[in-house]
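Only a single protein chain was left out; the remaining protein chains are all shown in position.
A and B are the chain letters, set down in written order, and residue numbers restart from 1 in every chain.
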Amino acid sequence: MKRFLGFVKKEFYHIFRDYRTLLILFGMPVVQILVFGFAITTEIKDANIAFLDLSKDNVTEEISNKIISSGYFILQQNLESVEQIEKEFKKGTIKEVIIFEPEFARKLEKEHKANIQIIADASDPNLANMLINYTTSIIKNYQKEFKKYSDDLPFIESEVKMIYNPELKSVFMFVPGLMAVILLLISALMTSVSITREKEFGTMEVLLVSPLNPFQIIIGKVIPYILIAFIDAGIILYLARFVFEMPFEGSLILLILQCVLYVITALSLGIFISSLTNNQQIAMMLSLAALMLPTVLLSGYIFPVENMPLLLQLLSNFIPARWFIIIVKSIMLKNSDFSYIWEETLILLGMCAVFILVSVKRFKIRLE
Amino acid sequence: MNNIIEVENLTKKFGKFTAVDSISFEVKEGEIFGFIGANGAGKTTAIKMLCGLLTPTSGKATVASYNVYNQSEKIKKNIGYMSQKFSLYEDLTVKENISFYAGIYGLSFSEIKNKTRHLISLLGIENEKNKLLKSLPLGWKQKLAFLISIIHTPKIVFLDEPTGGVDPITRRQFWDLIYNAANNGITIFVTTHYMDEAEYCNRVSILANGKISALDKPEELKKKYKCSNMYEVFVKLYQDRNL
Partner (left out) sequence: MRTIIFILRKEFLQILRNKAMIPIIIFLPLVQLLILAHAVTYEIKNINFAVIDLDKTKYSRELISKFSQNKYFTLKDNFDNVELAFDGFKKNEFKLIINIPNNFEKDYLISGKTKLQLLINAEDMSAAGIIYNYTSNIIQQFNGEILIENPKISDFTQEPIIEVTFSNWFNPELNYKTYMVPGILVILVSLIGIFLTSMNITREKELGTIEQINVTPIKKYQFIFGKLFPFWIIGIVELAFGMTAGIIIFNIPLLGNPLLIFLIAAIYLVVVLSIGLFISTITHTQQQAMFIAWFFMMLFVLLGGVFTPVEYMPQWAKVIAFFNPIAHFTRVIRMIMLKGSGFEDVAQTIYILIIYGVVTSTLSVWLYRKRG
């Protein structure tokens, strides 16, 4: 036992003396959360637009002012002709042009109908869609105020409640994914590289010849990373909770247990990869390509899985992070107790068991 | 004979730790000069300062009459170097390693061709010349590394523990190559912790804790300390240090 602790101590020294990596390991989640939280929002601000006012009357002026004062847009220029539009789009100076047809106010008064055409630069389709929506709803609002009759037009009012995330904060969606990615990075990537590095430098052989048995060596190597992983998870949750006011409805204990389950799964994956090669570079590449990349892309971290083509959705099922993210969201946002997440937990448990078995088997073979 | 290396109170500190503590010595042109000492005595640090790989903290040193502080690039044109790690490229072939370093040192294409042929026949590795370096046994790699380090016929060659980890026969062959080079006028500056290799040098200086504790011809040192071999001299000095 004493030998084992001595070994663990050495591993800690290795890691905690590597200031650069530590800085990244602890700094990265902080920076990511802050970036996601503050920089990436769902509301458009200051999009560059232009007007092409072929009428230039008081109504068009009122509408234009209403649009500009909304805060979503910034007026870059007032165009004079349709030919200018393409040129400005190509220059990238504006994203949307709002065209008022000639004699707008008169047509509205006499013919009860006037046209506004919105031309959007759809090279960014998401943005174009949103800009059109925003512009249209501002115009519609204006129309309501422009009523001739004292009675309101009949309408159906929808009261909308955004459940689990009333202010539509992006952090709520990213935090579970971020936890999954960081835990994977530390438990799988770093472990696999650390074990392979020992093999590459030849010191692994020295360890194997020592009185420590292989399991003790692996566990000893892995313990500091588990600690770092949990510290990171803690930092992420703390920031989410106290800086971004993400709710924590559910049971902390349940969350911690699920984290442990996920971390063990990730660890076994890392150990498995380290058993495949003696070369650090290859271990790194494998971990990146086979673990990190699919997790970042397909687990639902940034891009929702249900929008993906069927094949990718299928692949996503094999990624542990996918299930972990669902579990974390359920616990944190929806206050789900175990009865709601038992299926996902079971899947994760299954994966964990399989990976542990496989890596243990492989490791034994490798050593002999 | 001229001094090709002159060192005066050369010191290197890393923070509070003094690796090399005010050493002074000269190396004459054409001699085989040895730096011996235990690991951590400061040999590698000293050599790196002379090669322009480390900047000294204080003191003076000139190599081939160039100042190590601000003329290190001129020094590099006139020296060869072989480190403990051998530093040839494992993923290049023998021929590719030779032509790379020869080219870096400015040899013409025809000179490179000749040298390559010469080296390969000298080492007797005709069959291995197109094999990747990592497939060669350690001893051959070492000898090749040495020959490559003097491929541009430098005035001095610095060897930092060049014979680590090989069998005695290979070590003997290695020293044959060194003698050969010395006979051709190249000054040899070699560090080692093999005491028998100290006997092969013209003069030897013993380094301990960053300071020079002795400097003379091996025979003189043995006479002075009444020992029959350099190992005993070293042990004696070491024991005296600790008293």
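As a convention for this text, contacts are C-beta pairs under 8 Å (C-beta built on N, C-alpha and C of every residue); 3 or more make two chains touch, one makes a residue touch a chain.
Source: prediction; values computed, not measured.
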Options A:A47, A:I68, A:I219 or A:L254, residue touching the unrepresented chain: A:A47
Listed residues A:E80, A:E109, A:E205 or A:E245, member touching the removed chain: A:E109
Option touching the unshown chain, where A:N129, A:N213 or A:N317 are the choices: A:N129
Of A:L79, A:M179 or A:V193, the residue in touch with the unshown chain: A:V193
Sole contact to the chain not displayed, among B:F35, B:Y81, B:Y200 or B:F234: B:Y81
Absent-chain interface as seen on chain B, which is shown: 48, 51-55, 72-73, 76-77, 79, 81, 83, 85, 87-89, 91-92, 96, 99-101, 103-106, 132
Residues of chain A in contact with the chain not shown: 18, 20-21, 24-25, 27-28, 31-32, 35-36, 38-47, 63, 86, 89-92, 95, 108-109, 112-129, 132-133, 135-136, 139-140, 142-143, 146-149, 151-166, 168-170, 172-173, 190, 193, 197, 280-282, 284-285, 289, 293-294, 297-298, 302-304, 306-309, 312, 326, 329-330, 333-334, 336, 340
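The working rule: only the chains that are shown with their structure count from here on.
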Where chain A and chain B are represented by their mean Cα positions, the distance between them in whole Å: 56
